[in-house]
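Handing you a structure now.
Note that this complex is displayed minus one protein chain, with the remaining chains in position.
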Amino acid sequence: MARTLSFSDATLEAMQEEMRRDATVFLMGEDIAKQGGIFGQFKGLPQEFGFDRVRDTPISEAALVGAGVGAALTGCRPVVDMHFADFITCSMDELVNQAAKLRYMFGEQCVVPMTLRAPDGITKSAGSQHSQALESWFMHTPGLEVVVPADPEDAKGLLKAAIRSDNPTLYFEHKALFPQKGAVPDDDDFVVPLGKAKTMRGGNDALIVTYGVTVGRAMDAAKQLEADGIDVTVLNMRTIWPLDYDAIADAVARTHRVIVAHEAVRVGGVGAEIASWIGEHCFDDLDGPVLRLGAAHVPVPFAPVLQEAMYPKAPMIADATRRLVRREL
Amino acid sequence: MARTLSFSDATLEAMQEEMRRDATVFLMGEDIAKQGGIFGQFKGLPQEFGFDRVRDTPISEAALVGAGVGAALTGCRPVVDMHFADFITCSMDELVNQAAKLRYMFGEQCVVPMTLRAPDGITKSAGSQHSQALESWFMHTPGLEVVVPADPEDAKGLLKAAIRSDNPTLYFEHKALFPQKGAVPDDDDFVVPLGKAKTMRGGNDALIVTYGVTVGRAMDAAKQLEADGIDVTVLNMRTIWPLDYDAIADAVARTHRVIVAHEAVRVGGVGAEIASWIGEHCFDDLDGPVLRLGAAHVPVPFAPVLQEAMYPKAPMIADATRRLVRREL
Amino acid sequence: MAKILSAPVDGARRELGVALLRTMVRVRVLEEGIEKHFLAGDIPGFAHLSIGQEAVAAGTCANLRTDDAIASTHRGHGHTLAKGTSMRGMVAELFARATGICKGKGGSMHIADFSVGMLGANGVVAGGFGLVAGAALSAVQRKTDQVAVCFFGDGATNRGPFHENLNLCAVWNLPAIFVLENNQYASTTSTAETMKIKDVAIRADGYGMPSAIVDGFDAFAVYDALGAAVERARSGGGPTFVECKTYRARGHYIGDPERYRRKTEVEDVMSSSDPIVRMQGTLADALSPEDFERLWSEAREEFADAVAFARSSPSPQRDEAFFGAYTGDRTDGNPVHEFEARERDEFMPFAPEIGAGSQGSGH
Partner (left out) sequence: MAKILSAPVDGARRELGVALLRTMVRVRVLEEGIEKHFLAGDIPGFAHLSIGQEAVAAGTCANLRTDDAIASTHRGHGHTLAKGTSMRGMVAELFARATGICKGKGGSMHIADFSVGMLGANGVVAGGFGLVAGAALSAVQRKTDQVAVCFFGDGATNRGPFHENLNLCAVWNLPAIFVLENNQYASTTSTAETMKIKDVAIRADGYGMPSAIVDGFDAFAVYDALGAAVERARSGGGPTFVECKTYRARGHYIGDPERYRRKTEVEDVMSSSDPIVRMQGTLADALSPEDFERLWSEAREEFADAVAFARSSPSPQRDEAFFGAYTGDRTDGNPVHEFEARERDEFMPFAPEIGAGSQGSGH
């Protein structure tokens, strides 16, 4: 059985269920408790779990992540809300030099079961400093897990998996997805396994590898392509690290033509890892170049007309797929 | 005319010449003035230019980079020494959300002519927190320039170009290279143009695309390969952003077989951008997969026997090239 | 920490008072107008209003030269206008027009005007500390007598860059001035929830930096405190910390449900402390009702003109999105510009035409 939930409520259910399940789970962040979060994603949590387990904090991102690591090292499962993913930059040392490395460099004496929630992405003219998609940095940072939900089902299942994971896990939730509705399994033990991709549709003419908010855009593109008689597979990676290379290889073997798309900047982005890995490991399966789509190499501009021009949406994804399938490159 | 200089002295000359040339150039960092730098790279600078233009600072990386940006916005050309590249994580917001974005989001009203010097890389069991190569993050960060010298000539020419650039420029200098000697042109106006790669040798059997400390390792591999009758091109990218895609395309068209190698972690690294771009734009030129070599996806371990096992050196580069050329993949 | 109270109003003070009042009225009119147009959908993105805090911007900037620098916050309309930016440039920017001071690329949170030393609003809380430390360091390096002023809120004083930059400015004796607008809230959290101290100014002692606490509703008091601080900085006396006790009369952002405080709390403060009402009272026997009304009507006309200018201005050209991150002529053959042009050519066929004022959906 499943119900229809908003992305925001799906994350809220995940928090409620995990906080009921495990008393060591607690949540801290700026302006989350009293007002319930910018997207209502924390509504009612302090009322159920108390203001000790749902903490409004000072504006001290370095301390929040640093203290999250310290709490994780000593028996808790902290969830730290970054308010906007852009502010991860204010706690990079704590994340990269502490959270990611401690277990390894201490010879596996410790675990760091911390979850970092990071609302990200381009929407509503939030401007250069409130619109970034930074997941690519963290797949390049050994010791971290990185997940990016695409819909309410992912949102709930990946957040629960992140909280249960003994590794530090970054959970990037796109701001534009919070109001989006979708089906969510009715099982309060439902989790989405980390490191496993999900096939959203299974056509054989081409493969669109994507994740997060771009999954919906790829599905829209797929519908447009049906009109041209092109039936594509859309692979939702769900987890960026560890990356489900096997699922990619299987899909490439079926489709032979690949487009990789995400909202993060294309240059040096997750798509570069995926496309180059395919080129390396699936060379003989490829009927054509692996095309990459991602945001242009500029900060995100304020004016709507500029903002909407510089990242890939359905029409661009559909066009790239069409050109690839028709060998019109 | 050219002289033989150490990498360290080449950077020192660059600083001397640029500070003489432009009174707005100044230098700040931790423990650089009184003691002359861990690698002697700042020796004598305060004596010539005074302790106002060569400043020892408190341990305040966020302030150093933030103040560097502020000084750059208001008529100076600051050079900020990060001591170890790993500590860039302590000033990521200043670098990513301020330095990289201000010019764009302020509608080109300002320039940010700041240079960030960052000694990096794996050497001498410095351990997980003092051994990283982080350049890949910054090619993915629009607004920044990124350079990585491979030898004393690059060291001098790229540092002078970085200081003269009106854009914020990251200069990654590998700690193991400082004592290395090499020829440096005798011209105090010598600069290495940003965004242009250098062909270190020009064989046609395969192409090794690399940069920084790995250029020397690739050249060693190239020598080993000569014994097998394999003559390779070694392309030293010099600048990571803007990346010299044209030079890559030309070399691929000549060689048809490509290995990309660097010391940074392979997953999500610069090599992924280069390899995926080649797969996308040079597909028909390729006789085989583009092979990527980079550090394993782990923090850098302390024990020498572990440290030396997890990043690519000449034998691994030579072997990959051999397999690619002999189609033994 | 010396408590500074405002001096009596003599002839010269009167001139000053009128100037301060004019600035505060212009800021108030501008922001009430922004509120109206934001709610009407003319302004995309976020907007944070400083209504109630105008005396700080006015009293501070009245001490500054055009070539002095300021760094502002997400709540920067008042600072920007007070430093000398035109309403036209500001409103056109908020309306996301090509004629905006940032060509429509910045918006309310990223408004800047380098022609008047305004180094920018900042979407990152505490983003201004480094910029001001650097501007002050730059003045020393270039041997000028410029000073740099950082505006920031109480919440920003809990971030690391506050600590690092104030210490740096103190130990290097830089011509920087740190103007805290303590409006008692950081978004939904009151200062009582985020710090155990009553006066943030005590933190300046930890850097060996002199400080003052002033009534932030009294533009004269702010003016006097900043006058002393600017004089000290310009004459090589180093940095000063000035804590202005003030209050945010509007929500954190336009549309804030404000569940964290009672409406009456706001009314109580404003009925007793509105900085404009206060100054009008102080100047009551110096100016006639008509004089006061003229200040308001002039400001309203200035704002109406700015809105008309913005409305008649075009949106940015779509392909502007792909340029401007790097310096240099876009056709100079610099590899970075060639790359930008390639991306423009790739994206433009899919770039939607969007009516000015509509908000990009992000979908």
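Should a chain be cited, it is by its letter among A, B and C, assigned in written order, with residues numbered from 1 in that chain.
Just so it is clear, contacts are C-beta pairs under 8 Å (C-beta built on N, C-alpha and C of every residue); 3 or more make two chains touch, one makes a residue touch a chain.
Quick caveat, the model's predicted, so the values are computed rather than measured.
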Problem set entry | Residue of B:23, B:176 or B:249 touching the missing chain in the full complex | B:176
Problem set entry | Touching residues (missing chain, whole complex) on chain A | 24, 26, 52-53, 55, 57-58, 60-63, 65-76, 78, 93-94, 97-98, 100-111, 142-143, 145, 165-167, 194-196, 241-246
For this session: Against the chain that's been left off, what residues of chain B make contact? List them.
Result: 30-31, 34-35, 56-62, 86-87, 90, 121-130, 175-176, 213, 216-217, 296-299, 301-310, 312-313, 315-316, 319
Seminar exercise, completed: It is residues of chain C that touch the chain not shown, namely 158-164, 167, 170-171, 193-197, 202-203, 205-209
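Quick note on the criterion: only the chains that are shown with their structure count from here on.
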For this session: Taking each chain's centre as the mean of its C-alpha atoms, give the chain farthest from chain A.
Result: C
Seminar exercise, completed: The distance between the C-alpha centres of chain A and chain B, rounded to whole Å, is 30
Exercise. Using CA atom averages as chain centres, what separation in Å is found between chain A and chain C?
Worked result: 35
Exercise. If you average the CA atoms of chain B and of chain C, how many Å lie between those two points?
Worked result: 38
Exercise. Which parts of chain C, given as residue numbers and ranges, touch two or more other chains?
Worked result: 102, 104-106, 110, 122-124, 127, 160, 324-325, 339
Exercise. Can you list the residues of chain B that touch 2 or more other chains?
Worked result: 93, 97, 100-101, 104-105, 142-143, 241, 243
